[in-house]
Structure formats: C-alpha cells, structure tokens
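Input: a single structure, listed below in structure tokens.
All protein chains but one are shown in place.
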Amino acid sequence: MRNDDREVNELRNVTIETDYVKHPEGSVLISFGDTKVICNASVEDRVPPFLRNQGKGWITAEYAMLPRATEQRNIRESSKGKVSGRTMEIQRLIGRSLRAVVDLDKIGERTVWVDCDVIQADGGTRTASITGAFVAVVIALGKLVKKGSIKELPITDFLTAISVGVLPDGNEILDLCYEEDSKAQVDMNVIMTGQGEFVEVQGTGEEATFSMKQLQKMLALAEKGVEDIIKLQDEAIGEWADVIRAKSGVTK
Amino acid sequence: MRNDDREVNELRNVTIETDYVKHPEGSVLISFGDTKVICNASVEDRVPPFLRNQGKGWITAEYAMLPRATEQRNIRESSKGKVSGRTMEIQRLIGRSLRAVVDLDKIGERTVWVDCDVIQADGGTRTASITGAFVAVVIALGKLVKKGSIKELPITDFLTAISVGVLPDGNEILDLCYEEDSKAQVDMNVIMTGQGEFVEVQGTGEEATFSMKQLQKMLALAEKGVEDIIKLQDEAIGEWADVIRAKSGVTK
Amino acid sequence: MRNDDREVNELRNVTIETDYVKHPEGSVLISFGDTKVICNASVEDRVPPFLRNQGKGWITAEYAMLPRATEQRNIRESSKGKVSGRTMEIQRLIGRSLRAVVDLDKIGERTVWVDCDVIQADGGTRTASITGAFVAVVIALGKLVKKGSIKELPITDFLTAISVGVLPDGNEILDLCYEEDSKAQVDMNVIMTGQGEFVEVQGTGEEATFSMKQLQKMLALAEKGVEDIIKLQDEAIGEWADVIRAKSGVTK
Amino acid sequence: MRNDDREVNELRNVTIETDYVKHPEGSVLISFGDTKVICNASVEDRVPPFLRNQGKGWITAEYAMLPRATEQRNIRESSKGKVSGRTMEIQRLIGRSLRAVVDLDKIGERTVWVDCDVIQADGGTRTASITGAFVAVVIALGKLVKKGSIKELPITDFLTAISVGVLPDGNEILDLCYEEDSKAQVDMNVIMTGQGEFVEVQGTGEEATFSMKQLQKMLALAEKGVEDIIKLQDEAIGEWADVIRAKSGVTK
Amino acid sequence: MRNDDREVNELRNVTIETDYVKHPEGSVLISFGDTKVICNASVEDRVPPFLRNQGKGWITAEYAMLPRATEQRNIRESSKGKVSGRTMEIQRLIGRSLRAVVDLDKIGERTVWVDCDVIQADGGTRTASITGAFVAVVIALGKLVKKGSIKELPITDFLTAISVGVLPDGNEILDLCYEEDSKAQVDMNVIMTGQGEFVEVQGTGEEATFSMKQLQKMLALAEKGVEDIIKLQDEAIGEWADVIRAKSGVTK
Partner (left out) sequence: MRNDDREVNELRNVTIETDYVKHPEGSVLISFGDTKVICNASVEDRVPPFLRNQGKGWITAEYAMLPRATEQRNIRESSKGKVSGRTMEIQRLIGRSLRAVVDLDKIGERTVWVDCDVIQADGGTRTASITGAFVAVVIALGKLVKKGSIKELPITDFLTAISVGVLPDGNEILDLCYEEDSKAQVDMNVIMTGQGEFVEVQGTGEEATFSMKQLQKMLALAEKGVEDIIKLQDEAIGEWADVIRAKSGVTK
C-alpha cells in the first residue's frame, strides 16, 4: 500500500487554475497533490540571436523554487550567484518538451518565455511544470490568434508529463510524492503527446538498475496517467481543446 | 481624483491570508490591491558567524519577484548571476525593520529567514513585504513558544509599512499603486510600530525636491494608513495580538 | 558632552580641496574631520542605452573605500567579485541626489560619472561623498560651459548632505563621527538644497525606534549643518556660486 | 545507407588505451571513431561534507571539451566564468551512472574524481566518456586493492553507454557520429550493465516524437552495441575482468 | 648532477607532433620530457572590437591544464568560475610573444586563437606552450596562404621559449623539470627569435635574489637551448621553414 492509500496507478488530486496572475499572457497554478507550481507564459516580440531573420519563433523555459517550497529551506540561486545543475536540467527539459508540440514556424519571430516557479514542493515538480506550462502556452498563443497576430493555433498535440518509479519492494507506481520519490530505486519521467507518442523518456537508477520488464511496466503506468491528465488539460484550455484535437486526431 | 477613485488617504483593498504554503513555520499571502506577496518565515537553529556563542538570534530577509510579476518580464536574478542594487536595498530594509520589534536576545541562537516573493506587482511591494513578513514572523515565533522552545513571544510591538507620495499636481496621497508611483514626484516609505514610533523613514525626490510641509503631510497620511493596517494584522495573528498589545501598550 | 568636545549642533572641521588629481574634469578631496573622500567627476560623450537619442544626459555614481580606510582592513570588493548591498545603496543614493539639482535636459547626450573613493573613514562617508561630489560636478560642468559645449551651467541649486542622529542618552546630534555613529540609536541622512528643500531623508532605527518629536529635532539640526556647509561649497566653486544663487534664489 | 557505410547496428572503430597520462590513478584515452576522450580517475582521501563520518565513499565526474575539439571553436567555460547546462547534465549523468556499479560502502571515506576531457569530438562524447570512465575507475580502484587500502574490487558489474537514434528516413541506428546526430529526429543514450540491466535511459525527440515501437527497436540496438563494447572493456581492464564477471555473473 | 642525469645545458627529450587533432587549422602535441601540451591554432574571420576596420589582425592565447595533469588534482577553473592569476599571466605571455613574430598587418581582419592545453605537466609548461604554439600558428597561417586568403606567410622569424634557473647549489641549469623547478632559487623564462633577439625575459627570485653574473650565465644557457629547439621546429613546419629563414636571415 502507498503511504497516502493510492492505487499504484492512481494520480494524486490534480487541479489546474488558469488566469492565476494578471500580467502574463498565459498564467496557470497547477497542483499535483501538495506540489504547486505557478506556470507563466510570456510572449516577447523577438527571438534569440541564433534565430534572427529566419521568420520562426522560439520557446524557452526557466524553473525555480521558492526557498521554502521544501521541508528544508534552500539557498536562493540568485544569492549563490549561479543556477544549479539540477535547475538547468529541468529548464532545458521543459523547453525542449514544449518545442515538440509547438510549430515554431507559425509563431513568427517571437519568443515564448515559460516561467515555472514552484511555490510548494512534494515530488514531481518537473512533470507538473511541463503539464502546467503546456496549458499556459496554449492560452498565451490563443491570445495571439484572437488578436490576429497569428492565423491559427500553432499547437500540434497535447503535451503531458508524469513521473513513474519502482519502490524498494519492487512495485512500479505512478505519480510519486516526495516521500516515495526519496526512497524509490528507479525514477522515470515520461513526457507524452495526446496521441501517445513519446517526447522524452528519462529513467534513472540512482545506485540501482532496472530491467526491460520494469521499464515496460513503468511506461504502461505513465500512459495511463497521461490519459487522465489530458482530460484536465482539456477542460483548462476550453475552446482551444477542439482545435488541438482536430489537428492531432486525438479523440475525447 | 485618483485613477481608482480612492480618497487621498484611502488604502487599497488589503488582505492577509495565513498558512499559505505548508512547509514554512510562518506563511502569509498578503495583497495590497493587485500587489500580492508570499511572505514565508523559516526558523533555523543556528546564527551567522558574527553572532555565534552570544546566546542571541538574528532575523534576515530575502526579496524577489517572479519574472512576470510585472507588466514587462524581468530577467531572473539567478540567471543574471547577481542580485540588483534595488533588491539588496529592499531586503536590507525588511530585515532591519523586523529586527526593531523582535527581541533578538530572547529567541536563542536561531535565525529567522524571511522570504518575500512577489507573485504579482502593482506598486508598494516593499511595504507589503514588511507588513506581511511581520505576520509570518509572529506566527513562526508563536510556534516556538507553543513547542516550548522559547518562553514568551519576543515581539515588542506591531510593525507596519506603507508608502506615501506627492503626485505631480501637488497632492499628497497614501498607498500608491504602480501607475501613481511611476509618475509621483516624491516617494516615501514609512515603517511604524503600533505605538506610532518610526522605525524607518525614507523619502526620495527623483529629479525633484519636497518641503518640510509636504513631509509633514505625508507622515500624517502614513500614520492614518498604519492604523488601518494594524487592525488587519491583529486579526491575522489571532491569539498573539493580545500578547503584543499587552507588551507594547497599544490599545485596540 | 560629545567625545570630541563638539556642541550637538557643531560640524567637524570641513575642508574642500579642488583640482586634487589631474585627469578628471572635476576633482575634489573633501574632509569631514578624519573622513576623507576623493570625489572625481568624469564627462563621457554618451548615455546609457535607455536614454539614447532623447537629447538628454545622465549622472551616475560609484562609491568605494580603500581596504584600509577603516580601522579593520576590509576585503576589496573586486576580490570578492561583487559589490556589497551597502555600497550599492550608497552609490544609488549619490546618483539620485545629484540628479535632483542637475537639469539633465541641458547637458546633452553626456554621462557624468561621479567616483567617490573614501581614502580614510571616520563616519559620514556617504554624506561627505554627496557634498564633495556636488562640487566636482559643478566644476566639470563649468568646464563644458567654458568650452562652449553647453550654453549655461545646468545646476538648479546647491546640494548638501549631512548626518544627524540620536545618542543612547537621547540627545540629537549633528555630523556623527564613527564612534558616535556606532553607538547611535537612530541614524539619519538628510540631503537638502540651498533653498532648504529636501532631496532625500533616510532615518533608520537599528533595533530601536524614534518619535515624531525626535524626527523634527534631527531635521532642524540638519538644516543648520547644511547652511554651514553651503558656505564652504560656495567658496570651492568660485565664480559658479553666483550663477547658482541667481538661478535658485538662494542668498549669501 | 549511413554516411560512413556502416550497418545500422554497427559501432564505429572503438579503441581504449590505458595509462594514457602518468599522474592519475586510472587514465584512459577512449576513441569512438573520431571522438576522442581522455578519462582520468583520481582518488582523494576524503569525501564531500554530506558524507563525512559515514564510512562510505563517493564518485563524482567532471566533463569538458577543449575549445577546438569541435568544428567551430567554443568559448572556454573558464573564460565565460560558468559551466553550461549541457556540461552540468553530462557530468551529473557520468557520476550517477558510475555510482550504480560501484559499491560505495566498500571504498572507504574516499572520493573518486573522474575527469572526462574531450580532445576531439564527432558525436557520442557523453557515452564515450562513461564507457572510458568505467575503465579508468576500475584501474584506479584496482590499484587501491593492490596497495591493500581496500580488500576487494568494489565493482558490481560492467558499465557501458551507447547512443542510438532515429534518422529522418525513419531508420533506427546505433552509435551516431556528429553528422547523423545533428540531423536525427530522436536521440537516445542508453547506459547498461554487463547483465543487460538499464542504469539510465534518456530518449529525446527535439521538435519530434517517437513511438513505443521505435523505442523498442532503439533499445535492442543499444543492447547489441553494449555487448560489443564490453568485450573491449574486458581487454582493457585485464585481470580485473574476471573479478567483475565472477561478481556479476556475466559470462564471456 | 641533475636528477635525470642531464648535463646542465642539456634539454629533455623534445618532440613535436603535428596534425594532432583534426578540426583546428594548426594542431600540435609538443613534449618536453613528461610535459605534454596540445597547442591548437584556430583562425576566426573577425577581430576584437578595438581593432575593427583597421585592416589588421590579432593573435590571442588561452592556456589551461587538465585537472590531473599534475601530481595533485587541481580544481577546474570553470568550476571555480574564474581564471587564476597564474593562468592569466601565462596566456598573456603566450599571446604577446607570438605577436612579436607575426606581421599582424598581413593577416587581414582575422583573429588567430591559440589554445594551449596541458595534458601532462612536469615543469616548463609555459615555455613548451609558446614553442608548440609557434608551430601551430605557422601551420594555420600556411593554410591561409595555400587557400589564397593571404599572399605570403606573415611570420618574421622563429619563436622559441625555454626555462633556465639556478639550483640551491648555485648551478645554472637549462630546461627545468618540475622537481628542479620546485626547489630552484631563481626561475627564468626566456623567449627568443631565430636571430637570437629577446622577445621576453622574465627572471624571478622567489624569496631569493640573483646577481648580474648569474643572469648572464642563465641567458647563455637559454641561447644554447633555443638553438637546439629551433632545429625541431624547423622539421615540424616543413616547407615553411625556408620561407621564414629567407625573411629573417636565420641560417640552418
């Protein structure tokens, strides 16, 4: 049994609140149980130097935690004067994942900045960030469509991320909370589209290994979790859900 | 008339929500109109090197804004690799102000870390931070009292901060929103105790000056605002309000 | 009685030596007792990016101490690789104060860099810096007038800064030396024009507070000190003093 | 057909030269085609603070490229004053992978520093680094056994890494060179033990996605590649190969 | 007697291997005994800002050591986030020396980046770097001549560097290995042209001094060493050696 009585293939309570803060073009507060992340998408009318004058856009992400998002207070990265390797890995992952479902050729010479700020952490902050960021980006790009800045919503499919893992007792589980994550032998993040394609698969055994069979079980759990989450993203993005379904061929 | 129809001596809608996030010993979400700041107080069982083995404690503060707390997205200070002069000024001010009403000799060799993170900005973020931080610190130290770690609440008085200023038309006003702040000729932050003593007075004329008479009018407005805000702090800290009133001699 | 036998409203010996080093357009060595600061004003024929092509200029300041300006040697900020919060606060204050009496629209697209380097410290280094910097800036801009680069001296009034404070015995005093400053309950810096207008007022109670009455007494002391110092600035800037008096209406 | 006429499941020419430089306890020059990496393992008789007085050791890795290891010269990270996100990701991956096959409880309070310096790059530098680093670590720890500092070789299994990917034509391939890597739709790094267990699986679709079927094909290719490479590691570590085979149950 | 049985005026075994790595325009592995340095010369088609639009070029150098090039592992400068004073001194010296024999007016608006990376250190790394870098630069510029980018080889003379010193027994010696260097009373680096002119002379007594007579003996040893090394450089640069001899008047 899991410490919060969930089934092995059961998500925590997931909620997605849109228009959370007022300035960003897209703003979302996403919760996976006690993990809470503010995901803001900002549209800037220029691109980084390596893309200038190519008529296409860019999406980039930054990730941070409030110092006391965690049980122990963390030193602020601005005070340390540098961003940790963990943070860099996560923000590179978020940006790369979003770029897999956004047609950058169709957003013009614009950069979408995605800021994922964890205000409360209880495991799965990077997958919650990606899942919430997708919603924020859809809303931000949707506003560009409504303003007539771009013709159509340049999103090719849903994008959802979830963690899976293997507990010391050998059981594969879905959506690890912090307590589970800290004792898990294997930790895997799976990022998938609505059509069930993989965008990213990252499985890690810290001082442990895993077999092909375990890998397959974890991927199956992830697939189930993604299906559940897409329903919530669907509601959150409202009118744009049908547009994405039409493009990607994903049915309700 | 002010752009949001307020009287010159009228505060914006101020709310203080306690227990906002779960890990910190004291956690508050404070709003002054559209300005929203998460104020977390964390207690650490050690002091900085300059205070070791002296039997007394310390309070220090850090301040930051989410990149898109503002109309234009700001570059994250962790990405720039350094903290701006403005941020340093504000966090020094918050810490210094709190230390004026906390009896550091009575908290033992502990550091209270106060993190003020602005999630939405519309003027007055530093005064909102101080006002919210006071509540978070009272709650955090109150928990130490309840756990028996310290004997009594080491808070000598209420602490409240508010901005006042002079508009280009020469009118002195209370609690400037961003639009007012950006056009004001004089900007002043006043930090006061429940007894009406000053903790800090900072008045600045950017490319302008102000007279003794204007200074006095601004201080009077501040005094009025502080009285209004203390009522809200009083509610937020609940049972501890009477303890502080008893010590400081402030009446309801 | 004060430790150097001064009256409560008496300045230390203040001297202003012009043309102290040869390269800067304006160069001053200012002393307030044992506090000695080199104030150099340099004119650069361009402005920071945010002011380009607007036909107006800018004044910015930097402040530093020699490592052994103080009783204990301080680590050089260049060795630490970052500027402290205290230094940033001071240099922002110096720049902001100077901008209040210089008509930036009349200096063309130029930046005046003011460097205040404390070679010996005994309290009041920031107010000495502002007082000396004003003289250096007048001399530097005066040279631009003589060269015909600008039509008239773009200075609207005198600018002087002084510290006041409250000793533990409750006495308000003018121009604190280091020994007084380190034990003072309240420390206030007042920056004023020749007309007696405030440019900046910063009063701080470190682990203490102050009343409206104390504030008023300190402001009165500051006003007296400013009058005394302006006479010395008047001599130091020579021919330009009359020009400023004519503009500002300040009489001898 | 691949640009260098290899079969889809064929490795480049892989060589492992031991004792490459003289000072490190273990030193290897590994080549995968034109990719050449110096892997040095250094043993230090202390552990990082978080492990002190626990009787166990640590393995950590650093990764860098010579500026002209690549077609275009890269700016040196020491000149930029910070390590890139890509570098951090890679060095975290190398360290984590090695820790999966080293019994840290049996190396005493020692840190093994692994330095992977790419002197020539043509794709697959991170997998070559891990593969070479394993050999360097075995040699370094073998020396500790010979000196009597530790009782037995604390290596639980072979460790090998290889890249696989999907070309734009949809073909899955093994061991991508730079030209293939830069056009691949999917890029996956697989790190495995001699027993065929996964240590880490990282599959990434940059602006693309991949199906479960493609994932399985890539994993099969990786498995084949790992078998081939282990034979070379076996030769390189000489006498220690049998010790590892005995522990892990891997047969020749 | 020296610890490796060399005569006082005898070089260690010096070898120069060209085309060591494939991407740079000029690439050399130079060894002085156990000191091994990779010297890569890269040609970039632009110059630093201070030289723009002047029709001339620039040569600049960077120097680094692999962490375990030395007996004790050194912390990587990229990890420390800054380049040490020693490294800066060496890279400034290498660049300055090379510029003394390259006619910068004849290389067009190009920068030659010279990267000297020490993979194994046993004394004399800076002189080996200069000696190897000269060869790499000749090869790189020779390729520009062959491609027709520049008309003729813009090298005015050979450039060679060697260390000399004084042992505690008072003997002057040539080409110090690490063991000799660490006990030497005087350490001198001499950089000379093929014509026997000095480019740079740096003699240092760390906690010791030296006389004019000792200086002269060291310079004579250096002159002898330089003659020996030029023969090896001559071979390494092949066809370009005659071109340089013709220009400089140096005979075989």
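The letters A, B, C, D and E name the chains in turn, as written, and every chain counts its residues from 1.
Here is the rule we go by: contacts are C-beta pairs under 8 Å (C-beta built on N, C-alpha and C of every residue); 3 or more make two chains touch, one makes a residue touch a chain.
Here the structure is a predicted model, which means the values were calculated and not measured.
> Considering all chains of the complex, which shown ones does the missing chain contact?
C, E
> Touching the absent chain in the whole complex: find that residue among E:Arg2, E:Lys82 or E:Lys224.
Candidates E:Arg2, E:Lys82 or E:Lys224; residue touching the omitted chain: E:Lys82.
> Taking the full complex into account, find the residue in C:Val83, C:Val186 or C:Val199 that is in contact with the omitted chain.
Considering the complete complex, C:Val83 is the one touching the chain left out.
> Hey, which of E:Ile38, E:Ile173 or E:Val199 is the one touching the hidden chain?
Answer from the full complex: E:Val199 touches the omitted chain.
> Extract the touching residues of chain E with respect to the undisplayed chain.
Those residues of chain E that touch the unshown chain are 82, 84-86, 88-89, 91-92, 96, 99-100, 104, 188, 193, 195-212, 215, 219.
> Under the stated touch rule, tell me which residues of chain C contact the chain that is not displayed.
Where chain C meets the chain not shown: residues 21-24, 27, 34, 36, 38, 40, 42, 44, 62, 64, 66-71, 73, 76-83, 87, 113, 115, 117, 119-120.
FYI, only the chains that are shown with their structure count from here on.
> Do chain D and chain E, two copies of one chain sequence, contact each other through the same residue numbers, with over half in common, or through different ones?
Interface between chain D and chain E is built from largely the same residues.
> Where the centres are mean C-alpha positions, what is the separation of chain C from chain E, in Å?
Measuring from centre to centre gives 52 Å for this pair.
> Touching two or more other chains, which residues of chain C qualify?
82
> Treating touching as the only link between chains, describe the layout with one word: line, ring, star, complete or other.
Graph shape, chains as nodes and touching pairs as edges: a line.
> For this structure, enumerate the chain pairs that meet the touch criterion.
Once each pair is checked, the touching ones are A-B, A-D, B-C, D-E.
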